[in-house]
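Structure in structure tokens, see below.
Note that this complex is displayed minus one protein chain, with the remaining chains in position.
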Amino acid sequence: MYVSQTQVRVRYGETDQMGYVYYGFYAMYYEVGRVESMRQLGLSYKALEDMGVMLPVLENKSKYIAPAVYDDLLKIVTTIREKPGVRIKFEYELFNEAGKLIHQGETLLVFVDKKSGKPCRPPHVFDVLLEPFFK
Amino acid sequence: MYVSQTQVRVRYGETDQMGYVYYGFYAMYYEVGRVESMRQLGLSYKALEDMGVMLPVLENKSKYIAPAVYDDLLKIVTTIREKPGVRIKFEYELFNEAGKLIHQGETLLVFVDKKSGKPCRPPHVFDVLLEPFFK
Amino acid sequence: MYVSQTQVRVRYGETDQMGYVYYGFYAMYYEVGRVESMRQLGLSYKALEDMGVMLPVLENKSKYIAPAVYDDLLKIVTTIREKPGVRIKFEYELFNEAGKLIHQGETLLVFVDKKSGKPCRPPHVFDVLLEPFFK
Partner (left out) sequence: MYVSQTQVRVRYGETDQMGYVYYGFYAMYYEVGRVESMRQLGLSYKALEDMGVMLPVLENKSKYIAPAVYDDLLKIVTTIREKPGVRIKFEYELFNEAGKLIHQGETLLVFVDKKSGKPCRPPHVFDVLLEPFFK
């Protein structure tokens, strides 16, 4: 499996009047985790789109364990557990500054050829970069 | 079970460069479905908070069947299938203007007493209003 | 001048921990005002884009008079004061349910030809529709 880490700082605009991060903004944090995960691997999501491949989301799941609060510098641990084919699943664990696991999520995406609009295999370079992690 | 309907118009700021509604903004649409569902029942979410009860989210699931696009007037069908106790689950089905089911979601929330911060039973009036739908 | 009205309901996710609508979300409300203004005139923004014309924003100004709060059904009064040329300015006034003016904004946009990426005149139909209001 492939595991990576990044951080995200909670913005004021992401809190709600309960004083916590609004439940709908975690998907943005997943995106940060996913995108930095790909960048660290060596193929940015932007580069992927430039190669003519998009990654729309098929399914998303979230588990809210404890609230994230304003200005917290959250650690996002992003994991690709299974070797991706036409579909790829990312799992996320969010930790607050005290090191407490506060949130879990997972997102299933599908590689889509921009021109045909149809599901496709990821670019060869992506397989090559991931290969060492799935032996 | 209790079923209600409302509508939401897709905003430009909710689309992304793929030309679809960004996957993270559906949670906002669920909120619209949930809030209007409670208003139609007779107890607005705002009134609930004024009674000293909050409804933070515990779990959320989303299934993206087909993309929503800019300016679509989406129909949101919101369902409470099981009689709520300390927890309440809302299910959502989103239909585009052509009547096609494009999205399914569900959110599990918990009634929390604002003062104690602890899970609690919903206010009695909520039970009374829901009762006819769970005979 | 051309004046139109619409409404927008404040969403929970639009509030912040101050208990008010986050200052950054008013631009979304302006968009609602602007888009419904054009729809009521007879040419939706979506139709405009389908004709090959985009309307990117050049300038934006906001004046926060009093806070908007959760679940408020805001009235948005949108005004086009000057006959638009290559540029078009929309002004907004937001009123809360008590009828109090709580916010003022204005947005300057430019008609851009999608193909050339250059500023252009609005489609003829737009001029025709606006003409009665600028005699």
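Quick notes
Lettered A, B and C in written order, each chain numbered from 1.
Rule of thumb we're sticking to: contacts are C-beta pairs under 8 Å (C-beta built on N, C-alpha and C of every residue); 3 or more make two chains touch, one makes a residue touch a chain.
Since the model is a prediction, treat every value here as computed from it, not as a measurement.
Note that of C:V3, C:L58, C:L73 or C:V86, the residue touching the chain absent from this view is C:L58.
The omitted chain makes contact with just one of the residues B:Y2, B:Y29, B:Y45 or B:Y70: B:Y70. On the side of subunit A, the interface with the absent chain consists of residues 9, 11-13, 27-28, 31-32, 35, 44-46, 49, 70-71, using the contact rule stated above. For subunit B, the list of residues touching the undisplayed chain reads 12-13, 15-20, 22, 24-25, 70. The set of subunit C residues touching the chain not shown comprises 18, 20, 23-25, 27-28, 31, 54, 56-64, 67, 107.
By our rule, only the chains that are shown with their structure count from here on.
Of all chains present, the one whose mean CA position sits nearest the global mean of protein CA atoms is B. Note: Cα superposition of subunit B onto subunit C, rotation of 180 degrees, nearest 5.
On a Cα centroid basis, the chain most remote from subunit A in this structure is C. Rounded to a whole number, the gap between the C-alpha centres of subunit B and subunit C is 27 angstrom. Centroids built from CA atoms put subunit B at 24 Å from subunit A. In subunit B, the residues that touch at least two other chains are 27-28, 31.
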